[in-house]
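Notes to accompany the following structure.
Every protein chain except one is present and positioned as in the full complex.
Chain lettering (A and B) follows the sequence in which the chains are written, and residue indices restart at 1 in each chain.
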Amino acid sequence: MSDPTLDKLPGGFKGMSEDIGSDQTTFKGVNWGKAMMWIFLLSDTFVFSCFLVAYMKVRASVTEPWPYPSEVFGLEVFGVPVPLLLIAIMTFVLITSSGTMALAVKYGYEKNRKMCGLFVLLTAIGGLTFVGMQAFEWSKLIFHDGVRPWGNPFGAEQFGAFFFMITGFHGTHVSIGVIFLFIFARKVYRGDFDTGRRGYFTTMKSDYVAIEILGLYWHFVDLVWVFIFAFFYLW
Amino acid sequence: MSDDLNIKKTSSIKTKSSSVSGGGTDIDYVRPAELPEQDLYHGHSFITKWIFCQDAKVIGIQYTLTAVFTGVVGLILSWMMRMQLGFPELFPFLTAESYYQMVTMHGMIMVVYLLTALFLGGFGNYLIPLMVGARDMVFPYVNMISFWMFFVAVVVLMASFFVPGGPTGSGWTLYPPQAILEGTPGSGYGILLMLISLSLFVIGFTMGGLNYVITILQARTRGMTLMRMPLTIWGIFTATVLALLAFPALLVSSIMMTLDKVLGTSFFMPTIIKAGEMLSYDGGSPILFQHLFWFFGHPEVYIVALPAFGIVSDLLSVHARKNIFGYRMMVWAIVGIGALSFFVWAHHMYVSGMNPWFGFFFASTTLIIAVPTALKVYNWILTLWRGNIRLTTVMLFCLGFIVTFVNGGITGIFLGNVIVDVPLSDTYFVIAHFHMVMGIAPLMVIFGAIYHWFPLITGRFLDETLGKWHFWVTFLGAYSIYFPMHYLGFIGVPRRYFEMYDSPYMTSAVGMNEFISVAAFIVGAAQFIFFYNLVKSIRLGKPAGKNPWKANSLEWLTPQVPPEHGNWGEKLPVVHRWAYDFNVPGAKKDYITQTTPPSEVIEAEVEKT
Partner (left out) sequence: MWTGLVFLAVIIGSIAFHVWTPWWWTDIASNWGAMDDTIILTFWIGGGVFILVCLFMVYCIFKFNYKEGRKVEYKPEDKKLEVRLTWATALGVAALLAPGLLVWNQYIKVPENSIHVEVMAWQWGWKYRLPGEDGVLGTSSNKKINDDNPFGINEDDPNGKDDILIDSEELHIANNRPVKILLRSIDVLHNFYVPQFRAKMDAVPGMITYYWFEPNKIGEYEVLCAEYCGVGHYAMRGLVVVDNQEDYNKWLAKHETFSSFIAKRKKEGLINEKVVKINNILNTKKSIKSEKNVR
């Protein structure tokens, strides 16, 4: 508070509106790519919201009984049925990968090339594991339980349709994230972010902020999973 | 000193920040640059300069040309529809199937592929970097991909004309169940290609839209505060935000309907009996689709309207040589309309069978939205008041816009009021209303904007005489198409009727339909005057020179006309005022450009409110 000019700045709501309305940038000090990712995630939130709202609407209005999730998604371990076992592990893996991502961002800003690369790679592997387990879950539902998008043995046929569509859409997000994580792990190890090497397609200079942007996306995908988990498996 | 007062009115931010952050007594002080120079990729070959180009201006022109091409297709479709409606049985090749296919493709092309793409992709790309003083969009590469996605979407859409069964004939609203069932033309490949094309459009648009938003928010030049941006930018900005939040609903409904069609899921499909057989669908909700569609569809109306509002404000101000009246009110009205537009979607569904209690809520929100819209209209006409109106072609189109927009806005009040909508919905009244308000009115702005900015894009004027002919034929013709059409709706003629005359009380409409058709042929033909004018003027038009309209906003102040890649030469412009300082008392000229520092116009008594 030693800066005398700061005291003269208007505070509260007025100060905020003046900051937002000022020239050049609305969000001071926010990188273009980061701002763009935020807005994209806002848009993507609407996509997932539409999916989930549609799901809730149909689930509330179908006349056939809705399948009982803890049975459908149960696994038998040594003959003992454990509800939601696989999902619990999947969720755990995905949330852990968010943790490793956060560490990658931290090391990125410290310009710690090796540790950053390691954690990006770990995140990618976490994501890959998640996708793998999801593939296992899908194949179990399809080949073992006979769930199809157009019908299933448990009840309302929209169950399969919404399950495959929403988890599939989320899985696609995770897969795209995994691909980018691998690409970025390579870029980190190669030192692109230290040398500012230009991107192959975009011809723009690389910067460690890219790791944070990727991290935003990854955390978002994680957060969406929490909602899907709640609405599909716990409801 | 005088300028400080001016700024206090347009935005109190600048005054404060300059006095606070060390400007001292220098009245020309502007905060130093926050951002480093943008890194641009300059194309070297024909392909990187003109085809896979990363210059927003070229991308804007590419968007415009592609959109106009689809628009011509839509125009020809409308001609054929009018042939059938005005003179049924005269053209044996017009069957009910082909008629419904034309209705559908005409609607979808005009709303999405022409108007949305032209306003946001075309004008947005060209004008945003220039008007906010940026060198280019923030991510030129993504911007380029955005255009090519749009291009592919158009190709897929056009391909549906050539697949077995033809394009979809389900009406532009694509309501299930009929959209994907036998009995609707193009329910096989046609609807699939339509859904794929829409999904591609949404993906492509998202890339572009993110660019527009971030460029406006994060890449303005020094001194360009939010409340100094031209209203064009405000309109495009708000529309883009709407699009980014509304298109997801379209994407989701497209995906779900594609799955219903291809995999046989039942998202939107209840139990259905066709030709005595029960289909395998069960338990889905057709109304759900309508909610999703209109959650997209209503903001879509404003995605088209808001850029038009913004652009017309700027054109009126420049050509009436007067500041836009009530700038701050205009900004808040744009933002307010944009926000409200997410809460009115179900006014398209008053008679859809949704819970009737929704009617109360949506009728109220819909009529509330009329208030800021009406204020904008008042401000436009008050801008003309005590101005110095140049009746250029541009101004004529603006005046035409006001008449058609007010007319269409008023009929919107009819349809938004739930009980009035009951007899009128699904009749020709609706057709007349939305063509007037989101067909003709935005088109008037588009034409005005092209006549206005053509000198910037090519360095030459469009021919004024041809322009005036174009205006009068288009305006009077279009008005005489749609104004009487409302009365068809009063009679009770339902929309989407291939043929309608054998009802006893509708026979009186025969003459009107013939008249409307003839008017439609003439208006359509008049557009070719415009295309001729464009082609001719690129080479032979009167050279325009710099800032031919004596406007204030930044796009006219580039070192080169037309502006080169990077827009601003060595140094970015510095902005000292809003874009509407016309005829300031005491100033030597009747306009003060945005880059003019206060010290150069000391004697001007810039108004304080």
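Quick note on the criterion: a contact is a pair of C-beta atoms (placed from the backbone, for glycine too) under 8 Å apart; a residue touches a chain by one contact, two chains touch by 3 or more.
Please read all numbers here as calculations on a predicted model, not as lab measurements.
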Residue among B:Gly492, B:Gly524, B:Pro548 or B:Pro597 touching the omitted chain: B:Gly492
Residue touching the undisplayed chain, where the options are B:Trp50, B:Phe91, B:Phe162 or B:Trp472: B:Trp472
Hidden partner chain, touching residue among A:Gly15, A:Pro81, A:Gly132 or A:Pro153: A:Pro153
Option touching the unshown chain, where B:Gly188, B:Pro423, B:Pro548 or B:Pro597 are the choices: B:Pro423
Option from B:Glu97, B:Glu514 or B:Glu564 whose C-beta touches the chain left out: B:Glu97
Where the unshown chain meets chain B, residue by residue: 9-10, 96-97, 100, 169-171, 175, 177-178, 181, 183-185, 270-274, 276-278, 280, 282-287, 320-329, 351-353, 356-357, 359-360, 363-364, 367-368, 370-371, 374-375, 377-378, 381-382, 384-391, 396, 399, 402-403, 406-407, 410-411, 413-414, 417-420, 422-427, 472, 476, 479, 483-484, 487-488, 490-492, 494-500, 503-505, 508-509, 512, 580, 582-585, 590, 607, 609
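By our rule, only the chains that are shown with their structure count from here on.
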Sites on chain A touched by chain B in the complex: 5, 8-10, 18, 20-30, 32-33, 35-36, 39-40, 42-44, 46-47, 49-51, 54, 57-58, 61-64, 149-150, 156-158, 160-162, 165, 169, 201-205
Residue ranges of chain B in contact with chain A within the complex: 11-14, 16-17, 20-22, 30-31, 33-35, 39, 41, 138-139, 141-142, 206, 210-211, 213-214, 217-228, 244-249, 251-253, 255-256, 259, 263-267, 280, 282-285, 288, 291-292, 295, 575
